[in-house]
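Missing here is one protein chain; the remaining ones are kept as they sit in the complex.
Chains here go by letter, A, B and C, matching the order in which they are written, and residues are numbered from 1 within each.
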Amino acid sequence: MASYFGKHIHISVFGQSHAPAIGVTVDGLPAGERVDLEALQTFLRRRAPGRDATSTPRKEGDVPKILCGLVDGVTCGAPLAAVIENTNTRSKDYDELRDKPRPAHADFTAQVKYGGHQDVRGGGHFSGRLTAPVCIAGGIALQLLERRGVHIAAHIRSIAQAEDRPFQPLGEPLEVLEGVKRSPFPVLEERAGEAMRSAILQAKADGDSVGGVVECIAQGVPVGVGSPMFQGLESQLAAALFAIPAVKGVEFGSGFEAAHMRGSEHNDPFAVEDGAVRTQTNHAGGILGGISDGMPILFRAAFKPTPSIAQEQRTVRLSTRTQEALQIHGRHDPCIVPRAVPVVEAAAALVLLDAMLDRNTDRF
Amino acid sequence: MASYFGKHIHISVFGQSHAPAIGVTVDGLPAGERVDLEALQTFLRRRAPGRDATSTPRKEGDVPKILCGLVDGVTCGAPLAAVIENTNTRSKDYDELRDKPRPAHADFTAQVKYGGHQDVRGGGHFSGRLTAPVCIAGGIALQLLERRGVHIAAHIRSIAQAEDRPFQPLGEPLEVLEGVKRSPFPVLEERAGEAMRSAILQAKADGDSVGGVVECIAQGVPVGVGSPMFQGLESQLAAALFAIPAVKGVEFGSGFEAAHMRGSEHNDPFAVEDGAVRTQTNHAGGILGGISDGMPILFRAAFKPTPSIAQEQRTVRLSTRTQEALQIHGRHDPCIVPRAVPVVEAAAALVLLDAMLDRNTDRF
Amino acid sequence: MASYFGKHIHISVFGQSHAPAIGVTVDGLPAGERVDLEALQTFLRRRAPGRDATSTPRKEGDVPKILCGLVDGVTCGAPLAAVIENTNTRSKDYDELRDKPRPAHADFTAQVKYGGHQDVRGGGHFSGRLTAPVCIAGGIALQLLERRGVHIAAHIRSIAQAEDRPFQPLGEPLEVLEGVKRSPFPVLEERAGEAMRSAILQAKADGDSVGGVVECIAQGVPVGVGSPMFQGLESQLAAALFAIPAVKGVEFGSGFEAAHMRGSEHNDPFAVEDGAVRTQTNHAGGILGGISDGMPILFRAAFKPTPSIAQEQRTVRLSTRTQEALQIHGRHDPCIVPRAVPVVEAAAALVLLDAMLDRNTDRF
Partner (left out) sequence: MASYFGKHIHISVFGQSHAPAIGVTVDGLPAGERVDLEALQTFLRRRAPGRDATSTPRKEGDVPKILCGLVDGVTCGAPLAAVIENTNTRSKDYDELRDKPRPAHADFTAQVKYGGHQDVRGGGHFSGRLTAPVCIAGGIALQLLERRGVHIAAHIRSIAQAEDRPFQPLGEPLEVLEGVKRSPFPVLEERAGEAMRSAILQAKADGDSVGGVVECIAQGVPVGVGSPMFQGLESQLAAALFAIPAVKGVEFGSGFEAAHMRGSEHNDPFAVEDGAVRTQTNHAGGILGGISDGMPILFRAAFKPTPSIAQEQRTVRLSTRTQEALQIHGRHDPCIVPRAVPVVEAAAALVLLDAMLDRNTDRF
């Protein structure tokens, strides 16, 4: 078990879906930073269910209570801790699952790892609900970064077969980033959003679910943030992104497409613009040798379809080792991608803030 | 800078391409494990250039000298350190590069991060040569894993547009894995290899380069290895893989393809085979909730085309901020993917050995 | 800032003296371990003030609320988080201190480090109150250890000039350890306790304070726990102990006295007792080369006198850089040593549990 992460901005995430509370401690926030709790709440609301007809009607208040770390709304250097109390829990839905693991869930692996002692209610510590504390920490990190001119935004790049236009690799106007962050269904092209919604509702009607891709851009990261090898930006971002439930792929810049390109096409030529060194294309996704090159940092995360579906599935009863049918009840998102968008931003913000602080140690 | 990695098997990689030596320390190897140095040398040879007409004619002996950590060829519990002396270095090729960064290389980002003090010769610490020490550590980890029935193998899944058949998600016969590891050009289908070689030679003739995808399978990992969230297998494997130069994408199981699938299709049904719980498909790539589910662990890493190409490229002269043409001389692989195959295996072995040791701490 | 600690049992302590709450997350507890909350409460009560006439009349309820990590009172593998709400806070006592740092407190150093943003109320994150969360985590660790036959107990070795008899280096009967843990003033010899109480009350009457030494013993730790060098038991125990406010010295076995001894006197001869290898003396304090040797682990921590005293002191006004007199009001322990006893046990338990889990990774 290691639900902690980060070198300077060290977060420790805790909670289970149906425990009294979930939350996070954030150690290492620089002192003297104002935390706008209203803006944080607005950010968290983007992750909450029920904003759109396509998501689960479950209500998650997600109102964090800051236990410490602030004095008069300003970071005081001490660790910040925040909790969200769990209120709307219906434990009975989950009783059968201890012995009959749900396909594509962590029920079976947790059963083996924890010897049957894991909390099965609502997925326990494996629940997507645990991304709320990540968003509290990341939402605060986003505020610090924005104050320094680093802007992070994500959108739904695709759901099922429906695709939004990609972010422009050389950067988007800030209004575009702000627009997509305000949108209840964050896409760049409205038409794409409609096609995605249709795909989600069709899947729901079929008792099924769909996956998708979230694309994220970070603009304004200065040159020289990151490190070679294991503390490279790609390594650290990927580690944070794969910690989000349902992420099965991560790529930077051209990503997997780069594997089909030639060097003459993929290599981003350097150029001087307004006295600054920039690249004329951005196949690298803003990262060379693990270190930011001053261009927008651009990456995508692939989410598998929600594992909880209404259709009957095949599983085994662990105690008897017999094949059985499984019917999952309860309310579930037929697609978690829209709600995952701010989680991706949060993960990116935590890693980038950490790396920017780490850069301060390059000079003595 | 953080060229170290791992919780139990803690490696610290050092060296620059043209420094006196490169090497690695490996702290945390269990005592009493025989290290077969001949097998290690065989493994390292797979990474060395010059095995195939498609790679650089540069000679890299890559004969590691074990400085400590072994007594009579058996681990003694103390850190193991190994070095490879750098012999075949032609520094003069690199003189021009300090002021004229090569596109898609770390020259520019290193220049900014290290204030001009970085070692520019041959890419310095950013050189692909630094994957040799990773292979020393990983090659030893592979031996420990094989002794416990964990078999890891990788092959070239694609180069340019040429594709090999994928690994069978439910596992390959061990002879297939051993065969591909013995092959000088590791593919499953000989015809695919020929198409790849052609693509590489054509790129070389064009003064260009190509990228590709490496696919890796780990068979025999027991259920319950890994953790939720940040120490999940996907997070840790991705962090290690993105530390390999040129990797721009990582995906597990169905990966990005999962984003286009429905839950009813993607969810792997559980079944009982010979008394053991297995899944009937393996879209998850052997990992659920960050924890191994007993199926083969399956993932792919996308490599960008080699940045060093013979064609003239555009860059800037940093001192004068003027646009300039750049001609890279010297011998370079037109495609590093074949030589990256054992590096991917090494990275996987280090992470899996670490996670398997960590599992020992689940019980008190 | 780094209020986290531990490799396997990773604790993250949060809170300020006058923030809404203090607490701790504990990541890495093995699943399936029952946590006796009543026993935990009994343990925490030993740290609470007001048990003895010699301590501050302030009331600290110290009733932790477990937010997660347990299912029906048993660890479930997920991080455990616990909070204690702060109720009895009188902020006005501390208003003057931001500009007039109290001698021997962290007021001045925090002011510089956090640029004036630190929480000055009651010492903020530097408050001795933050040892309560350490005791929650450590109190749970103690339960796991006792279940495996590891018994940890501490007593007041000295206060001012009054001394208790030392623990017997070869071990104490368990009844003695249990007795001292039950005692409201934990000493081995009642007469020593009376002398200590007198010293405390005399200091209080003088508007002054006194320090002392806590001695701790851990019996039942098997041979082979720990590591050479930086993860040695002494290094890890010392790091945890010096994190307790007011600790200024730590020594193991003969400690500083060993510096005056000869090898022939200090070296503990090995002997066989009931088939087991033991030493006939225990000058080593149970640790050789950073690793437990099977004898009782024995160490002492020196606590400076409580910095808050009623007597007028000299300090400076930071804003004007003028010398000023300082009068500290409020209720303060004239000696924190009696309340520090369980904190020392808690720190020891966390390190030893961590090291015992780490030992599981010695074999593959």
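Odds and ends about this structure:
FYI, a contact is a pair of C-beta atoms (placed from the backbone, for glycine too) under 8 Å apart; a residue touches a chain by one contact, two chains touch by 3 or more.
None of these values were measured; they are calculated from a predicted model.
Set against the missing chain, the residues C:G179, C:G220 or C:G289 yield one that touches it, C:G289. Only one residue from C:V26, C:V250 or C:I297 touches the chain missing from this view: C:V250. Although one chain is not drawn, the whole complex shows that of A:H8, A:R102, A:R121 or A:K204 it is A:H8 that touches it. Taking the complete complex into account, B:A110 is the one of B:A110, B:L177, B:A240 or B:I291 that touches the chain left out. In the full complex, subunit A makes contact with the omitted chain through residues 7-8, 28, 30-31, 33, 77-78, 144, 148, 228, 353, 356-358, 360-364.
The chain not displayed touches subunit B at residues 1-4, 10, 12-16, 19-23, 25, 27-29, 31-32, 65-69, 71, 74-81, 83, 110, 113-119, 124-125. Mapped onto subunit C, the interface with the missing chain covers residues 1-5, 13, 101, 103-106, 108-110, 112-115, 125-126, 130, 158-161, 203, 206, 208-213, 223-224, 226-232, 234-236, 238-243, 245, 247-256, 258-272, 275, 277, 279-280, 283-285, 288-293, 302-309, 311, 313-316, 318, 321-323, 359, 362-363.
Operating definition for what follows: only the chains that are shown with their structure count from here on.
One finds 45 Å separating the Cα centroids of subunit B and subunit C. Subunit C has its Cα centroid 39 Å from the Cα centroid of subunit A.
One inter-chain figure worth recording: subunit A and subunit B are separated by 26 Å, centre to centre, where each centre is the mean of the chain's CA atoms.
Residue positions 28, 31, 77-78 of subunit C are each in touch with at least two other chains.
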